[in-house]
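Okay, handing you the structure first.
Only one protein chain is missing from this complex, and each of the others stays in its spot.
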Amino acid sequence: MGIRKAITGAQAAAEAMRQINPDVVVAYPITPQTPIVEQFAAYVADGIVDTEMIPVESEHSAMSATVGAEAAGARAMSATSSQGLALMWEIVAATPGLRLPIVMPLVNRTISAPLNIHCDHSDVMGVTTLGWIQIFSENAQEVYENILLAIRVAEDRRIQLPVMVNQDGFITSHAVEPVEIFDDAAVQSFVGIRSLERSLLDTEHVRTIGAMALPDYLFEAKRAQEEAMGNVFQVYKEVGRELSSITGHAYPYFETYRLDDAEAAIVVLNSAAGTAKVAVDAMRGRGKKVGLLKPILFRPFPYEEVRAALENIPAIGILDRSMSFGACAPVYTEIRSVLYELDTRPKVQSYVFGLGGRDILSTEVEAVFEELLTGELDSKRQRYIGLRG
Amino acid sequence: MPTLQDIALKTSGSAAKLVSGHRMCAGCGIPVVLKEVLAASDKPVIVINATGCLEVTTAVYPYTAWNTPWMHLTFENAAAVAAGIEAAYKSLKHRGKINGEVNILAVGGDGGTYDIGFQALSGALERYHRFMYLVYDNEGYMNTGNQRSGATPFGASTSTVPAGKVSPGKPQWRKNLVEIAAAHRIPYVGQSAVHNTLDVFKKAQKGFSADGPAVLAVLQPCTTNWSFDSALTMQYSRLAVETNFWPLYEIENGIVHITSKPTNRKPIEDFLKGQTRFKHLFRPENQHVIVEMQEMIDDEWDRLVKLEASGVRF
Partner (left out) sequence: MSDKKVWQDLETGMELPPATSLGYRTGGWRILRPVYDPANCIHCMICVSYCPDMAIPVTQTEEGVAGKGGKIFKGVVRWQTDLAYCKGCGICAHECPTKCITMVREEEAEQAACKP
C-alpha cells in the first residue's frame, strides 16, 4: 500500500522521477510540461534528490545533453511537449540507433500552426516511426507507474531503447487527482541503478560511440534495432509482473473495458479513454452492449493480442486525437491493419476528435456508440466529433 | 617547458590517442591539431565530435582511429553533448559509481561552431561546464566542398557565395569567435594555428587545466578547398600568422595576451596568393578588395595590441 496524494499528472511524473533519483536530468521548460521540471527542480533545490540537473538553452540541447549523459553511463531523463519535441526531433531520431535507454515523459500538446498550447496527439504521432517505445497513460496514476515501468524496460539488456511516457496536456498534466505513491524503498529497489557496462567514461574499456555506417552496415544496424523492439513484449510483461508485486496493478499491453460481449467498441488513447468508460457505463445501463479498448503500449504495437481482443466485435470506432493529413489517422491505421488477417472483419469507422484541446463529452462518445450499433459506417471516410460545420 | 620530443613520444605508437588509418585528405592538418591537443592532457580525454571532416574520416564503421573514448551524435550539438557528459561525470563521481579523473573535449569545425553549433556552445559556456571546446577552423564547410560559413573570410570565393562577374566573393568579414567566447566570462580562450605545435600544445594545456569552460580556436588551412599543394599546409598556417590575418593570442581570465608578434608584418597578398579561393582578387577590378582587407587586418591588429596594452579585463 502506498500513500494517496492529491496531485496532477505533471506532479505524478515528477514524483516518479523523485523516486528514480536519476543521475542526470536535462530539461528546457515548455507548456504544459513545465510543472514537471519545476517540481523536479524544487526537489533538487531542497536536496530531496541529488540529481545533477542541467537547465539547458533549448530542447535540442536538452536531448543532446541527455544523450551525452546516457552515453557516459548515467541514468538520464528529460521531459518535453509539442514544439519542444519538434525541436529535438533530430536527436530523438538518433537516440534509438545509439541504443540509449532514455526515459522521457511527453506531455501531449498539439503542434503549431496555429499556435495552441492544448492537448492533442500530433506531437507524439510525428515520432512513432523513430524507434522509441511509446507508452500511453490515461491518468496521473498511470503516468506515475508507467514511468517506473519504463526505466526497467528501457535498460533491460535485451532492449536498450528509449521510452516516451505519454500523458494528455492539461487534461492529465494539470488536473489534480488522487494518486497512490508507493513506498520509496520498494520503488528504488525495483528501479535499481543503471549498469555502467556501456559507459563512455570507462577509460579501461575505450570505445567509439556513434561511428558512421556506410551502405555496407547501416541496414544491418537498423535490423538489429528492430530485433530489440521485438523483445519489448516479453520484457514488458516480466517487468510488469515485478512492478505488480509493489503496486498490485497489472501492466497489460492494452486495457479492455466491458469488451467481452460487446457489439460495438471504441479504441482510444490516453485521457479520452476515461470519458469513454463513462459512456460505456451509461450505454450498458440502457442495455446496449458496448465496450472499450485502450492501447497502452503503442510502440511496439501488439497486433496479435489486439486482434484477439477485437475479432468478435461487429463494429469498431477508432478515435484519433490527431490527423495524418491526406491519409488514415494513426490509431485507425493500426487497428485496420490489425483486422486484415481475419476472414470475417468487423466494420470500422475512423473518428477524429479533440484537436487543440477541444473537449470530448461522454454524450458525444455515446453518440458514436449509437452510430456504431446502427451499422451505418464508412471505412473510407473519416468522421469528426465536436466539429462545427 | 614542453618540447617537440616530449610531444612526439606522446603522439606515437601505443601512446597515440588518434592513430593511423584515418581517411583525412593527404596533407590535412586536422589530425595534427588533434594529436597535439590530446597530448596536452595529463588525464584521459573523452572526446565528443561534431559532424564534420574529422568525424567522417576517423570513425567509419568498423574502423575507428580513436584510441580514447570518443562519441559523435550530430552536427550542431557537440557542446550540449559535452555538457551532458560532464554532468554524468560529476553525478557518477558524487555517487561513488566511478573513480578517476578525465578531461572532456568537444571538437568541431567552424561550421559546427560559428554557425549551426553556436547556440549550444553559448549555452554550455554560460552554464560554465568544465570542458574544453576545440574548433579546427578551415574557414568554411570543407567536408562538403567549400561552402561559406561564418568563419569564411572577406573576399573568399566559396561554392555558395562564389566570386563572379559582379561578385568579389564573400562581402562580410568573419565572426570573432574568440572574443564572443570571452564575452561569456570564461576562464580561458585561446587562438592558435596548426603550424605552431608548441603554441597549440601550451594553449591546450591551459584550456584543460582551466577551472571552467575553455575555448581553443586553431586555424587549419585546407589543402583541398583552399586548393594549394598538400605539402604547404604548415606554410599557409605560418603565413596567416605572419600577415596578422590570424593573430596568436589568448584571453586568460579576461586578460588579453598576444603570444606571438610578427616583427615585420607581411602583406596579406603573401597569404592570399596560391589559394584558389582568393585567385579572383588578383584581377585588376578586385584590387580594392585586397586593399580593404589589408586595412581591416591592420585595424584589427591595432585594436588587439591596444586591448593587450590596456590590461583591461575583457
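Think of it as A and B in the order they're written, each chain with its own count starting at 1.
Definition applied: contacts are C-beta pairs under 8 Å (C-beta built on N, C-alpha and C of every residue); 3 or more make two chains touch, one makes a residue touch a chain.
These numbers come from a predicted model, not from an experiment.
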{"item": "Of B:Q147, B:N176, B:Q235 or B:T259, the one touching the omitted chain in the full complex", "value": "B:Q235"}
{"item": "Contact with the hidden chain (one of A:V206, A:M229 or A:L373)", "value": "A:V206"}
{"item": "Sites on subunit B contacted by the missing partner chain, in the whole complex", "value": "3-9, 11-13, 16, 18-32, 35-36, 58-59, 61-68, 195, 197, 223, 229-235"}
{"item": "Touching residues (missing chain, whole complex) on subunit A", "value": "97-100, 160, 198, 206-211, 213, 216-217, 219-221, 223-224, 227"}
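Everything that follows uses one rule, which is that only the chains that are shown with their structure count from here on.
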{"item": "Rounded Å distance between subunit A and subunit B, as computed from the means of their C-alpha atoms", "value": "43"}
{"item": "Subunit B partner contacts - residues on subunit A that touch it in the complex", "value": "23-24, 26, 50-52, 54-58, 60-61, 64-74, 76, 90-91, 94, 98, 193, 196, 199-203, 206-214, 217"}
{"item": "Subunit A contact footprint on subunit B (complex, rising order)", "value": "44, 46, 48, 55-56, 59-64, 66-74, 76-77, 80-85, 87-92, 94-95, 97-98, 100, 102, 119-120, 122-124, 126-127"}
